[in-house]
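Got a structure here, written out as structure tokens. Questions coming.
A single protein chain has been omitted from the complex, and every remaining protein chain is retained in its original position.
Chain naming follows the written order as A, B and C, and within any one chain the residues start at number 1.
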Amino acid sequence: MSQSRPQVKDKVLQVAGFQKEREMKGEPSKEELIHIYRVMLLTRLFDTKSLNMQRQGRIGFYVPCTGQEASQVGSAFALRRDDWTFPTYRDVGVALIRGASLRSLVAHLMGNSNDPMKGRQMPSHWGFRTINFASVASPIASHLPVAVGVAMAMKFKNEDKVVLAYHGDGATSSGDFHSAYNFAGVYKAPIVFICENNGWAISLPVQRQTASPTLSQKATAYGFEGVRVDGNDVLAVYRATAKAVDKARRGEGPTMIECLTYRLGPHSTSDDPTRYRSREEVEEWKRRDCIEIFRSFLKKEALLSDEEDSRIRKELEEELNSAIAEEEQAPRPAIESIFEDVYSSEPWNIREQFEEAKEDFSKRM
Amino acid sequence: MSQSRPQVKDKVLQVAGFQKEREMKGEPSKEELIHIYRVMLLTRLFDTKSLNMQRQGRIGFYVPCTGQEASQVGSAFALRRDDWTFPTYRDVGVALIRGASLRSLVAHLMGNSNDPMKGRQMPSHWGFRTINFASVASPIASHLPVAVGVAMAMKFKNEDKVVLAYHGDGATSSGDFHSAYNFAGVYKAPIVFICENNGWAISLPVQRQTASPTLSQKATAYGFEGVRVDGNDVLAVYRATAKAVDKARRGEGPTMIECLTYRLGPHSTSDDPTRYRSREEVEEWKRRDCIEIFRSFLKKEALLSDEEDSRIRKELEEELNSAIAEEEQAPRPAIESIFEDVYSSEPWNIREQFEEAKEDFSKRM
Amino acid sequence: MPTINLVQAVNQALREEMRRDERIVILGEDVGKDGGVFRATEGLYEEFGENRVIDTPLSESGIIGTAIGMAIYGLNPVPEIQFLDFIYPAFDQIVTNLAKLRYRSGGQYSCHLVVRAPYGGGIKGGHYHSQSSEAYFCHTAGLKVVIPATPYDTKGLLLSSIRDKDPVIFLEPKKIYRSVKEEVPEGEFTVPIGKAKLAREGSDVSIIAYGAMLHVALEAAETARKNGVDVEVLDLRTLIPLDIDAVLATVKKTGRVIIVHEAPKTGGFGAEIAALISEKAIEYLKGPIIRVAGYDTPFPYTLEEFYMPSVPRIMKAIDKLMQY
Partner (left out) sequence: MPTINLVQAVNQALREEMRRDERIVILGEDVGKDGGVFRATEGLYEEFGENRVIDTPLSESGIIGTAIGMAIYGLNPVPEIQFLDFIYPAFDQIVTNLAKLRYRSGGQYSCHLVVRAPYGGGIKGGHYHSQSSEAYFCHTAGLKVVIPATPYDTKGLLLSSIRDKDPVIFLEPKKIYRSVKEEVPEGEFTVPIGKAKLAREGSDVSIIAYGAMLHVALEAAETARKNGVDVEVLDLRTLIPLDIDAVLATVKKTGRVIIVHEAPKTGGFGAEIAALISEKAIEYLKGPIIRVAGYDTPFPYTLEEFYMPSVPRIMKAIDKLMQY
């Protein structure tokens, strides 16, 4: 019933001599490794802070990602700027490595007037067009056929771009997973699916989500390759993704990558995980914290000193705190924003309703 | 692009010495073999007649099954009386081997007052409660989760019954296929899925339905076994099904059986297959007609003489003709039947509509 | 008599009826060990075990589809959809199988079951945790649609729904899951499906409402009283089959009608009520039929309290009708 420790081959951080392997095509440079580390750490800090803000009533809701930073950051780092990502609510690390600004993330959590979503969506339902980070909807897996459609359009236009589509273990049971994977296989769409298998779909352990021994083997039902990697090993995730992305870019079709990882926190701020899983399981996975693993690797390889590490953390905390402070000043969205963007232009019924509502609004401001 | 000839192991009718193998547990007796043959032949005759009746305007629509009799009859023959089947529109052979009366089938095609469906459904949308033959709806694969639910309920009640659920190659792309297979795997439901892979989903060849090299391998994504049999070999189908049914009955969970076969006729009476497939492909499959194969086997094994064969055919033709003649006498359903069975009892709106309608009806009778 | 809230009423009804009827099976996402994300099924897994309280994979079409199969085979399933907003992957199962099985099989098969789902706004859930899509189900012949507004009715109507012979879509107003409390008897009692309740008598204006909006309507009625307007409030409780007699009675009594629902106005169930009144009682009307409803937009997040029907919006409608 518990998410077992991964039995996978491609472990990078646990083997010595990463430096030597660096000549490998596309392997990250020293600066890039530090950048990856920074973003993972920032993701963690953002996550912790957001959970706290929710508890303090400063934001209404949040979906934490602590524990999954390696799967998120390592995979998305394999992309080019002009590639696309289709994230889930949990993919803060993807947003950050793609270059989302902290302020836009915070503004969204607050649903204020700076929120690119105009305060219309629940927190953690991001979407940032400027970084090709698609808009999240709550219904699980509903983004997957859409992601395949974008990939098909890239192929239609003869571009060499790639889509990275994220989903959880629970998502594999949905009809949209099936449609998306099948269309991807049939049309050889340039897409890579990143399955963040964090062991749980709210209270359902993955072993009861499906009778399939692994999730990656589901890909064979669609005629393409599925691979399983240690999702807490950021470089293993990066390598597997880079390989799959290259393959997709060459026109050789989709890949599924199952990242074995763990959700260390609650499903969301509405969830109490002690109702359904053991402390021991969580503790076991805490000992495999992906950030700790990467940090000790970097230190062992003399890529990161203790001072540098503290400096980075301090910088990031300041950045984060100032983003929050600034966004907390922003007012809520203008009330008329309720009526915008339903259509490209306003039909009579919405205009009429807005006119009627104005009076109500002005009384209640 | 064409449905290739099957590459499967379990061929019975093409190897000699079937007699010797007959001691095998559950292998059909001589009488049973003749019964299977009779039903296959009756299915063919019924099909031919129904197509003709549609062309003559005596029925409105029909979905033919010529070419698939072995997959249908061979599989359903493996069931006990108290097991259940969830058929598709095309499964005349399943209905007949389960014991559906010719008159009820004909009445349904005519949508007359004897039709158990009360003339409410399009032809070929059967359902016969008395023989545990579930009610067909048009939306492809929509019956599959329902079939799994029946199997789960059998298990819940600690019965040793089994469900046989039929679907086509096209159905494997639907979301409901995915849900049904996944639930069946997770709950180890006593169900066997018979996939009649007839090469085509209307105009789409199976090779473009999915990139998966076989359909049977899709079962592995759900943690249970998928097997592939020569769907034109009635005894191979029977054996594979009997084995899977036994397994399900023992509580060992589901199996998928992919029957490689071919739809020799049009998809339905509304379809013109010459628009999308070659005459050669059809001719090649005609040479592998499952009834011819079984007939020559029976003759070679001296289980059927030419005279007996003609006698059987004649009997069946007479039975069929008299069923048709009788059903053509039956009137259409009473007009008030439009308003019945929407709910267990009539709500005011339906009663009111019926009252209003009566006058209209009486004027137009 | 103990005072309980609405979600406790759901839980009590399920627990008591599961003790009485062994055929009842609950299935859904997180309904077992977790007790449901709103705790509606809390403790049932512990009491009845995993065969009767089934945690399912993440597939609404699987949940509803298998529940239909169980119902055909004689069980009495009460599937839960975690939020009504997530019912659409099961929409085909509902429209194609659940609603039509009895009819299409000429009455040979039937599939009675109760789909429970929390619905509506007021919990800061944004587009996908706030929808009120009852109108889709009301337009689907073969389904009954029940929406309680109080703990007592919740228990009584849920028991009636579980004992009914037809498929029931049972929608629970999650905004008031915990905030509305009242005394509810333990043990067996039912509230009939298809009967509205006169929640407040009045002679000047009729407000027709259901679910969480009942309480907004009652508050508006109370406010209006202070302005000297005597408002009657009808709680529909069942949308399909509608209690047409109760609707027409209040319309004939006051001649002034306001319909309140959270769902977007266009094509909402309020339209059907207005249409029936304009068909059957137009001669009694002293003014237009006014719908106070959600706006024709997706459900917003930050500004949800401006989106949902409010006392001031209803007051405006009352004023308009009284001055007409």
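Keep this in mind: a contact is a pair of C-beta atoms (placed from the backbone, for glycine too) under 8 Å apart; a residue touches a chain by one contact, two chains touch by 3 or more.
All of these numbers come straight from a predicted model, not from anything done at the bench.
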{"item": "Partners of the unshown chain among those that are drawn", "value": "A, B, C"}
{"item": "Full-complex contact with the absent chain, from C:82, C:130, C:238 or C:297", "value": "C:297"}
{"item": "Among A:28, A:93 or A:175, the residue in touch with the chain that has been omitted", "value": "A:175"}
{"item": "Options B:116, B:170 or B:231, residue touching the unrepresented chain", "value": "B:170"}
{"item": "Which residue of A:109, A:152 or A:264 touches the chain not shown here", "value": "A:152"}
{"item": "Residues belonging to chain A that touch the chain removed from view", "value": "115-118, 120-121, 125, 127-129, 134-135, 137, 139, 142-154, 156-157, 175-176, 178-180, 182-183, 186-187, 340-345, 347-349"}
{"item": "Where the missing chain touches chain C, by residue", "value": "88-89, 91-92, 95-96, 99-100, 103-104, 127-128, 133, 135-136, 138-139, 141-142, 240, 263-264, 266-272, 274-275, 277-280, 282, 285, 287-291, 296-298"}
{"item": "In chain B, positions touching the absent partner", "value": "60-61, 111-112, 119-122, 125, 137-141, 170-171, 173-176, 201-204, 208-210, 270-271, 275-276, 332-333, 335, 337-339, 342, 349-350, 353, 356-357, 359-361, 363-364"}
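Everything below uses one rule, namely that only the chains that are shown with their structure count from here on.
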{"item": "Of all other chains, the one whose Cα centre sits farthest from chain B", "value": "A"}
{"item": "Euclidean distance of C-alpha centroids - chain B vs chain C, Å", "value": "40"}
{"item": "Inter-centroid spacing, chain B versus chain A (mean Cα positions, whole Å)", "value": "46"}
{"item": "Residue list for chain B, restricted to those that touch at least two other chains", "value": "175-176, 178-179, 182, 186"}
{"item": "Sequence positions of chain C contacting 2 or more other chains", "value": "56-57, 59, 61-62, 89"}
